[in-house]
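Could you have a look at this structure, given as structure tokens, before my questions?
Only a single protein chain was left out; the remaining protein chains are all shown in position.
Then we have chain A:
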Amino acid sequence: MTTSQNHTEADTTVDARGATCPGPLMDLISEIRAVDTGTVIALLSDAEKSPTEVQEWADESGNEVLDIADKGDHYRIHVTKR
């Protein structure tokens, strides 16, 4: 996992900017329910705890965080559904 700029191509994007925790994580989980295994999802979030929460949930659920990029005013987190 990297925490710098990333260049991962996402299959779908969940824009959760503006939502407070745990809204972005719940939006991500909702999207993971809907997509096929192997799909790469980009989660955009400006909630401070999203990187931690998404990583913890991914570890628990068996999904994979590919990278987390700090874009200044928001995070872009790539997750693959496993």
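Convention: a contact is a pair of C-beta atoms (placed from the backbone, for glycine too) under 8 Å apart; a residue touches a chain by one contact, two chains touch by 3 or more; residues count from 1.
Quick note on the criterion: contacts and distances are computed from a predicted model.
Trainee: The chain that is not shown, which UniProt protein name from "Electron transfer flavoprotein beta subunit", "NADH dehydrogenase", "Pyridine nucleotide-disulfide oxidoreductase" or "Fe-S cluster assembly protein SufB" does it carry?
Mentor: Missing chain, per its UniProt entry: "Pyridine nucleotide-disulfide oxidoreductase".
Trainee: For chain A, which positions touch the chain that isn't shown here?
Mentor: 18-23, 25-26, 29, 32-33, 53, 56-57, 60-62
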